[in-house]
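One structure is given here, and the rest of the page talks about it.
The complex appears here minus one protein chain, its other protein chains still in place.
So, subunit A:
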Amino acid sequence: MTTSDVIDPIRLQVIWSRLISVADEIATTLERTAFSLIVRDNKDYACALYDARGVMLAQSSQCTPGQAGSTPTVIAAMLNSYPADVLTEGDVLICNDPWIGAGHAPDVFIAVPVFRHAPSDGVSGGTLAGFACTCAHQADMGGRLGAVDARDVYEEGVIIPVSKLHRGGERNEELYRLLARNVRMSEKVLGDIDAQIAAFRVGARGIRQVMDDFDLKTLTDIADQITARTEDMFRSALRRLPRGRSDAEVFHELRDPDGNRLRIRLSMTVGEGEVHLDFTGTSPQVPMPVNAVLNITRSYCIFPFVATLCPELPMNAGAFSPIVLCVPEGSILNPLYPAPGMYRSLLSYFVVEAVMSALYQIAPDLGMAASGTYPLWIEKFAGTRDDGTEFLSHYNAQGGQGAFRDRDGVSAVVFPGNIATTSVELFELEAPYRVLSRELRQDSGGAGRFRGGLGQDTVMLCLNRTPVQVAFGGGRFAEPAQGREGGLPGAPGVICIRDDQPLTMSGRDMMQYGDIVRFSQPGGGGFGDPRTRAPEAVARDLALGYISAGAAIQVYGAASTETD
């Protein structure tokens, strides 16, 4: 066709968006067939497609940034263990090694090689076209339950190095048995692994269809073009930033064994269409499960740039190269084996905070106050019900987002990760607990010209005769989310069991029948001097109960609290 040269960008665009829609199809299938609440309701998963070399082509629209940023290294590692010539139709590869994948054992990656022509005549045939890969957070991968105090990775569950879970269509029963013997609620976990595999039927069919429709012999050229165009787009977006250098330091309330607060130190240089992030000076890795592997750090370094400059950027390998990282080996953001990392999101979301701070200094309009939404709050409950059956349930509810220069922060929302909250009614069906209340927390949003989002209060009552093991994951107990430009910090987080002293850090405890626990997620920081907040906004916040009368007068300087 004579017009092929000029129409090419359109053709590329069509193929490209078709590939993204294949990734979305895989995601939908996974979500609908998954067993674990954390995949199906909290949507803690990612799906992606690759060419035969392992270059990422597309990722699903619904995914968590941390997992999605990790999938490229997984396929590379898989190809390293199993080069193209030892892969056959019907193979299923699995891996949950934190250093290859997404930093903790529950994130299990499963990939299948996709062949263009199935061997129809018995001859081993077909050319490797690429891979479809999913990462899903499994309900359990063994290890100590909710090892909030793990000192090494061995306490955090079974690690499966790159392996074949199916060989040419046959299940690798040894590996299945090994898993079944090592994880809690293995029926659910293996069911989810099967759901991941089933989702590939859709994915493999979709990839082949795209290749047929557009008469593609390989995906390699397409991958190169997609990668190059994405990189170009990202670099031109980065060119909108003023060139320059800035430094940021974020202290975390967790302390290393010497009693020093964990520190993320960042030196950022904005160059010509690229950004260098140097984390030299960041705390060394710690014997606590908060170390974030390089894949996770990279994901959350890219996130703020995409989110503030080009949220429509398609995510693939081309989005990685313009952000150049220097993260010291052996630090909390690039830990070495066998550092524990089960609760890396207690720390990793603060990478976004560090980058946003550095960004704010050179492009103040992009700035926002710190959020009460990090760390992520997830509470795990496990035990034996009074009828003898086992349960393992999660409850998650999040704090408030920091305010922007021109807008209030959103209350009770997940950020920068992206998983959904637990329904109280579903939770009460799953766990022997009653939720006594769950409401927005008055005055928890940091005051400011624009107010931080509110955190929440949840109170729940234990109804199990046998004690329940609880792993409490939360934070900002001592370091609330700070405001900007005169905005005040949000309220700190509180976890209080019975009438005991509030926790000072995430940890484990037993709850008895009749015990009450209160979770108070932190609020986001405010932006700007609260006394400059529009009086109508203060009056509305007061009428709706987001702020108290005391705060309206004392913090916002309202003349009176009479409302009409």
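General remarks:
Quick note on the criterion: a residue touches a chain if its C-beta (ideal position, glycine included) is under 8 Å from a C-beta of that chain, and two chains touch if they have at least 3 such contacts; residues count from 1.
Assume contacts and distances are computed from a predicted model.
Candidate names were "Hydantoinase/oxoprolinase family protein", "Iron chelate uptake ABC transporter family permease subunit", "LytTR family transcriptional regulator" or "Peptidase M16", and the UniProt protein name of the unshown chain is "Hydantoinase/oxoprolinase family protein".
Residue A:29 is the one among A:29, A:285, A:316 or A:444 that touches the chain not shown. When the missing chain is restored to the complex, the residue among A:414, A:447, A:497 or A:552 that touches it is A:414. Summary of contacts with the chain left out: across A:310, A:363 or A:478, the touching residue is A:310. Think of the hidden chain as still there; on subunit A it touches residues 1-3, 6-7, 9-10, 13-14, 17-18, 21, 24-25, 28-29, 31-37, 40-43, 61-65, 187-188, 191, 194, 198, 201-202, 229, 233, 237, 303, 306-308, 310-313, 368, 397-398, 401, 404, 407, 410-416, 418-421, 423-426, 428-429, 434-440, 456, 459, 543-546.
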